[in-house]
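With one protein chain withheld, the remaining protein chains of the complex are depicted in position.
Let's look at subunit A:
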Amino acid sequence: MSEIEIEGLSVSYGEGRGQRQVVQGADIAVEKGECFGLVGESGSGKSTILRAAMGLAPQWQGRIEIAGVDARKGPRPAFLRKVQMVFQDPYASLHPRLLIGEAIAEPMRVNRLPRVAERTVELLEAIGLTAAHRYRYPHELSGGQRQRVAIARALALDPEVLLLDEPTSALDVSIQAEVLNLLNKLRAERGLTYLIVSHDLAVISHMCSRLAVMKEGRIVETLGREELTTGAAAEAYTRDLIAASR
């Protein structure tokens, strides 16, 4: 059984005649410890898959099972302890009125975990900040630091799986590599499984061993890193995408 199993996932927004099908029949399987990429242009539905998995998209059909817990039928707290999400824009994903330390501690407090203060410091150090950053507000940090904090918050419940929604696209190019390397390091240290969404093939090829290409709500092709580097894709759309990123 795979760590992430998504079968026949369809997601739609709106109701009645205004209803729009955003994702159609997507199948994804990611093994434990793997990093799986999801690429495609804007509006291809790749972020929606992550949101559906986390229960942030209103209507979806199909089956999502992560770390052995069913996203629909499984107990919600247990599911959230297994999988967490990092959002795209670190300027919008940290509460402006919460201190950094409070933001990281909040998930642990909600789940009544022990040793909240110590673990907050451990997490801050794990992402390359210091204990003193606990008492900073988000607006006192740079974009890269904020995204690190968002990653620390996602790790606060010690999940097995991280869903990463364009984790670096809102950051400067020089900072992107830092954050990606941090993510790689955390995956190796903690045995995490990543499902990472990006429109940037360079990011995916830096991080992932396998990827799926999405177009207009459908997964058109799944391929490995070798095919990506050699450009030996089966679909014309994928070849265009690879050529465009060169």
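Things worth noting here:
One rule holds in what follows: a contact is a pair of C-beta atoms (placed from the backbone, for glycine too) under 8 Å apart; a residue touches a chain by one contact, two chains touch by 3 or more; residues count from 1.
Convention: contacts and distances are computed from a predicted model.
Per UniProt, the protein behind the absent chain is "ABC transporter permease"; the candidates were "Heme exporter protein C", "ABC transporter permease", "2-oxoglutarate ferredoxin oxidoreductase subunit beta" or "1,2-phenylacetyl-CoA epoxidase subunit A". Touch with the chain omitted from the figure is made, among A:Val39, A:Met54 or A:Ala67, by A:Met54. Checked against the hidden chain, the listed residues A:Arg136, A:Arg187, A:Arg225 or A:Arg239 yield one contact partner: A:Arg136. Of the listed residues A:Gln21, A:Asn111 or A:Ser245, the one in contact with the hidden chain in the full complex is A:Asn111.
With the whole complex as reference, residues 54-56, 76-77, 80, 84-85, 87-89, 91-99, 101-102, 106-107, 110-111, 117, 134-137, 139, 150, 153, 156-157 of subunit A touch the missing chain.
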